[in-house]
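Yeah, one chain of the complex is gone here, protein chain that is, but the others are all in their spots.
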Amino acid sequence: MIPVEHYVALSALLFTIGGVGFLVRRNVIVALMSIEVMLNAVNVALVAFNRLPTHNNAHTGQVFSFFIIAVAAASVAVGLAIVLSLFRIRRTVRSDEADLLKN
Amino acid sequence: MKPFLDLFSQNDFSLIAVVLLMPLLGAFVNGVFGRRLGKQAVRMMALSAVGVSFAAAIATFVALNSAIDATHAAHGEAAHSKLAWLAWEWMRVSGPNGSKIAIDLRFSVDALSGVMMLVVTGVGFLIHVYASEYMIADKGYWRFFCYLNLFIFSMLVLILGDSLPVLFVGWEGVGLCSYLLIGFWYGKLPNAAAGKKAFIANRIGDFGLIVAMFLLVVYCGALDWDGIQRHANDLVATSDRPGPINLWPIGGGKFEDYVIAGIRVPLHNLQPDKPWTITAATAVGLMLFLGATGKSAQIPLYVWLPDAMAGPTPVSALIHAATMVTAGIYLICRLSFVFVLSPAAMIVVAFTGAATALLAATIAVVQNDIKKVLAYSTVSQLGFMVLGVGVGAFTAGFFHVFTHAFFKACLFLGAGSVIHAMHARIHDEARSQDMRNMGGMKKYMPLTYGTFLASTLCIIGFPGTSGFFSKDEILARVLIETPTGVKLANAAAPWQWPSWAPWVLWMMGVAAATLTAFYMMRLVFQTFWGDFRGWTIGRPSQVAKSEHESDHGHAEDEDAEDGDHEHHDDLSQPGPPPHESPRPMTIPLLILAAAAIVAGIFNPAAIKLVVSTFSFLPLEHWLDPVFKDAARGITMAEHHTAHTRELISTFGAFTAFAAGSGLAYWVYVKEKGKPAREMMLKVPRLYRLALEKWRVDEAYDKTVVAGVDALADTAASVDQGIIDFILARLTALIVAATGTILRVFQNGVVHVYAAVMVVGVLALGWFFVQPHADFTVVEQNGDYTLQAGPGPGYEFRWYPDATKDPQTKDFSVADNLKVHVADGKSQTVKLEVKNAFGRVGSKAFTITRPATPTSAAGAVQIREQ
Partner (left out) sequence: MSAMGYAYFYLCATFAILGAIATVAAKNPIRGAMGLLLLILSIAGLFLALHAQFLAAIQLIVYAGAIVVLFLFVIMLLGPSASTPSDHRGRITRVAGAGLFAAAGLGAMALLVGSAPKSTIGPTGYPSPTGDFGSVDAFGRILFSQGLVPFELSSALLMVAIVGAVAVARGRHKSDPGAISGAATLEAENVPHAGQAPRTAGGITREAP
């Protein structure tokens, strides 16, 4: 079996990649996708921890990641709607041009 | 009928719901849909609502009668029984000594409220019929009937409520309806002002009622009638905890000298030898009576009632004569057992009533507006009722409520009929109500004249009419009954009336009765006798040009919406004579006049003087169980004296009637009003003063209203200077300045926000990466238990003695440690914590135990190293 630390390390790496992508990229769609990457990274960690013998065959981590998937779906739906709406107003999908609330 | 009434049990008599809710339904339908329904539908709805309510009230009354008969048969004597219906449980409040007082929305009918219920629904129905014709031309027809039905509902809640809070709901409801109806034609400023005045005057009374409720909760621990009655004696008991109420020093404190900066303030002079106290019964009685003065228009709050005549005449008849204004007397009757406990409160009630009767009568003598005269006459008659209940003659006072409802409603409706006729000729509110423009109306409107004369004879006490019996009864009772209070073992002896009080009250009453006879006959003579003086009113020769034009325009407006009035735009020609009112207006008049004449048979006590064996007093027997508890606080004169005094009183009352009406006949018929004019010229200032209602309103304006205005001005300047300026503007300025600074950071670039967030996340992350060793120490007899705080993935290693090896070599999940420290010793304990990231933190403590072995729980001193 693979030690759980491997999974956690992979999860941390994916999370970092997603976070960096979110911080660097100005394309809102890509930023949204980066968020999905981060959520997936978290899921990996949760499911891996769920396999520890201390959890005694409980499904806590898996159930938790199930709800994360549900929340991710919701956030993507709303996020993409906002992208469309932003595009209609500003004719752009660049996050730094969406500054209607500036000052 | 019996099988139908058997459907309802005595304690769940849901027929009361029909009585109550039909008018509410009418109000709802008329108020919500009335505008679209059209006048005929509104009329039908309003009349059927009150009509059904009246029918259900009759059925309820029949059931009540049989219930009382049944109790009578069971107990052998007349006992207090009632029909009750619980709508729902309203609330529970904390009472004295931790008890809970259940306040239920419960309604009940007993002998007293049963009669009131019949009067309200019956007279109310007749007035609805009358109003449905009187108001037919008004644009706000639906609104009017919505209010009127709502009024009937509120009045029924007031009457049928089984506890003070429920009564209070109705009390406020009728106040609201009264306000809405006085200001019904709210487009005119005086009407709106009159409505406001009524509302505010009533509020002052409501304050008294609320205070009385609080006192009753504290002293009696109950607010329903039965509960108050059970615990009424607690109001005067000295042994109970609340005890009497301290007036001075307020709240029962003690004044002692106060030294400030070496100066002695001699406050002890303010301390009386014995604290001034009144019993709670007196306080409750006076507060309830304050409520009654508001609603029943007694001194000092009577000023709203004459102004209330700004409303439509049927409203004046229903609300401001027959029903609502008697609510105060009803309240006193209802809580008679509280009032009789305090002769001091009773004397205030009695003298206020007598003074109101007299004062209002003097004003009524000189008024020219027909409705104003009737309004002051109402105030005066209410004074009579209050006088009656004030001397403990609750039956007599209530009987006057009963008879007054009929004849005063009839008088007002008759006046409305006259105004209706006058209005056909004179399109001016004030002049069409001025008696100087009337005269000779008996020729044109015989039905109105007949009914008006009948009810006038009632009110002035023509022998044999209902008014004679009821008013005579009040005057007689003033002389033969005196409230002496109740002597209780655990209470101080009640204060007693001075012996002159009944005679003074009686003379005031007789004087008021004389004036009543005079001004009422003056009203009849000026309005209905002689020749019609209205021919020349409103003609061009009498009216200035501009006024003429405005009248002209008004007439056209009226014509547009009101076809059946015979208006003549050509004012140069004499108009048609006044005409009799249509049938829906005259039939209620006839019924009310008939009722007014014969209502005396319910309590013709005066016949006893002639036929000593006479004992047909249905109302007295009917109400006897209600007032039985109150009767213990009333002392009747000894039988022989009583008979003599009754004779004196009846003679006085008859003299008052004869003198007053005879004088009026001499002045206004024989001499055609000449003596009155001479009198007017002889004492012009007195005349003006009376005409201006003794300038009471002006005095109130100068004192109370001016005081409130000054307070309001002060408050306004505080509001503008401190609240608005310092608090509001300054705060806004600070907020705006801070906002201007902070706005710079809101540059709208998401990446900057995200970068800043990363910094925060880093800080949090650092906090979690660091291990935080911490524990709490609990001591018991030298055994110390150390409990480590939790954290992510924490494992612990304990050093019971920091200088030696750890307890276990490896880190473990054991998060507590027990050590024993002997007396007077000290020991250093150390904890090492390793978290999920493998980082280790530590914390050490020195535990020192004091050397005194006697102290079981030695103080623990913890010193961090």
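In order of appearance the chains are A and B, and numbering begins at 1 in each one.
To be clear about the criterion, a residue touches a chain if its C-beta (ideal position, glycine included) is under 8 Å from a C-beta of that chain, and two chains touch if they have at least 3 such contacts.
These numbers were taken from a predicted model, which means no experiment stands behind them.
Colleague: So that we can see where the missing chain sits, which residues of chain A does it touch?
Modeller: Residues touching the hidden chain, for chain A, are 1-10, 12-27, 29-30, 32-34, 36-37, 40-41, 43-44, 47-48, 50-53, 57-59, 62-63, 65-67, 69-78, 80-85, 87-88, 91-94, 96.
Colleague: Mind listing the chain B residues that contact the chain we can't see here?
Modeller: Residue positions of chain B that touch the missing chain: 749, 751-752, 754-756, 758-759, 761-762, 765, 769, 836-839.
Note that in this section only the chains that are shown with their structure count from here on.
Colleague: Enumerate the contact residues on chain A facing chain B in the complex.
Modeller: Chain A reaches chain B through residues 19, 22-23, 26, 95-96, 98-103.
Colleague: Where on chain B is chain A touching in the complex?
Modeller: Checking each residue of chain B against chain A gives 743-744, 746-751, 754-755, 758.
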